[in-house]
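See below for the structure under consideration.
Complex shown without one protein chain; remaining protein chains in place.
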Amino acid sequence: MTPLLSVQGITKHYGAHIGCADVAFDLYPGEVMGIVGESGSGKSTLLNCLAGHLAPDAGQVVFDTRADGPKDTVTMSEPERRMLGRTDWAFVHQHARDGLRMGVSAGGNVGERLMAVGDRHYGDIRGKATDWLERVEIDAGRVDDRPTTFSGGMQQRLQIARNLVTGPRLVFMDEPTGGLDVSVQARLLDLLRGLVRDMGLSAIIVTHDLAVVRLLADRLLVMKSGRVVEAGLTDQVLDDPQHAYSQLLVSSVLQV
Amino acid sequence: MSEYNFAYLDEQTKRMIRRAILKGLAIPGYQVPFASREMPMPYGWGTGGVQVSAAILTPEDTFKVIDQGADDTTNAVSIRTFFERTAGVETTTATSDASVIQTRHRIPEKPLTEDQILVYQVPIPEPLRFLEPRESETRKMHSLEEYGLMHVKLYEDIARHGHIATSYGYPVKVEGRYVMDPSPIPKFDNPKLGDMPAIQLFGAGREQRIYALPPYTKVVSLDFEDHPFEASKADQVCGLCGASDSYLDEVIIDDAGGRLFCCSDTDYCTGRRALGHKGPAFPGSEAAA
Partner (left out) sequence: MIELKDVSKTFTLHNQGSAVIEVINDVSFNVAPGECVALTGASGAGKSTLMRMIYGNYLTQSGSIIIGDLDIVRAKPREVLALRRDVLGYVSQFLRVVPRVPTLDVVADPLRALGVAPDEAQERAKFLLAQLNIPQRLWSLSPTTFSGGEQQRVNIARGFAHAYPAMLLDEPTASLDATNREVVLSLIEDAKERGAAIIGIFHDEAARARVCDREIDVSAFTPSFDTLEQSKVPAI
């Protein structure tokens, strides 16, 4: 089986400071991988390098493209990479307003990716947008409302709909539940789990919330100071952490 | 006259602008940056168009200026006077007599010829600006032909109004490549942009951009399959000349809210009336507007 994403030696420096160093892993179709670590551990830098938002100093991010098979997205031409970014890839930002167009209706937000890949039938686009709003549990009657009138949880769900409408195969998520209150988080996690399963998505989720990765991720990378210090099955890393830092991380969680 | 260089701008500046124009003509629809100069008139009064006109005028040219179709409004009169004084060129109000026509927000009704140049005044040259405020990003979108966002604007129109309500500055795609803002002309004029024998030049002074359409360029107005583009106008005839094929202005004519629809192209209207055409606004005509 070919990995969907094969990452080798990804390194990014900010001057003398290490963003992330020598990260490598394979992600297979349908797998969800969590990346955990404290603030500044390099998890967001890594995610941005993987998603093509940052150019790494070294390393390869080989994606199994539909048309040409495995291809290094770091050396790929920019148009090609951006095309991936709106077809096979999706990126869910921590703050919904970074990933939404706040001045455009919910329907327009969801429809944008469809129009970007050439859909030119208004009725079809609107139909798909409405369908997706319902799938993320937003009332179809709000299709013409702007995201500014939505609650934080709804905005985040709208962002997810906007990203998934083109049926991507790989979703990058940066703290998708950060900043939401707990009951809204649970609903979002449930939704994400369902979508991941039903669409056979692969996902890479950056978070500092260990409960989130336990529920969503099959596998886990633990990062510290830009390096991966431990990797493995999510429940194994959380229940039987091997590295000193992982043990500290796991034992630092407050029990409810 | 003796205190100004021909057509106000110095020769080096005119060369710089001509280079930008040539580049624009070579890449139809592409926005070429240029070093826009201070002009003796405020931004928004056509400084982009004036610089383009200044760069292309020759002493033998006959110059016409229209503002929303009219030759006799402040903007048109002052720009016409400006070039009479600084370039000493002939001026005219007759579309067919002019070799260079500077326009704000209209294309003349009378078809233009290969011997003419139409210069548009452009306030905001970037069609993607309203949805994507970052210039760095819109440039990238143009270079990579990522134009999905343009349709989002039209989508929003239909979602809100049930039809594409954008009635002026309607975006077009040039030669299947660049999406272009045709300046705030009514969409009624959009079909005239394509396949035009005359050269069309667009100047945006404040935004420092020049773009162009060479003669006989393919220009397509963007739309949806189920909401095709329509060149619309008021469903009336001109009250003065009776024309049914021209773009009409709506004018309030008395305190009781009486209205008159008349050609926005004053030269076209005058010409028709000189030939004896009469609209319903004149006594003796059957239906008054």
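Note that the chains take the letters A and B in the order they are written out, and that residue 1 is the start of every chain.
The definition used in the following text is that a residue touches a chain if its C-beta (ideal position, glycine included) is under 8 Å from a C-beta of that chain, and two chains touch if they have at least 3 such contacts.
Predicted model, so just to flag it, every value in this text is computed and none were measured.
Considering the intact complex, the chain excluded from display touches A. For the chain missing from the display, the contacting residue among A:17, A:66 or A:193 is A:193, taking the whole complex into account.
As for the chain not pictured, it touches chain A at residues 28, 31, 186-187, 189-190, 193, 197, 210-211, 214-215, 218-219, 232-233, 235-236, 238-244, 247-248, 250-251, 253, 255.
Note that in this section only the chains that are shown with their structure count from here on.
Averaged C-alpha coordinates give centres for chain A and chain B that are 46 Å from one another. Every residue of chain A that touches chain B in the complex is listed here, in rising order: 78-79, 82, 86, 101, 103-105, 107-108, 111-117, 120-123, 125-126, 143-144.
Contacts from chain B toward chain A in the complex involve residues 131, 144, 146, 148-149, 151-152, 155-156, 158-160, 223-227.
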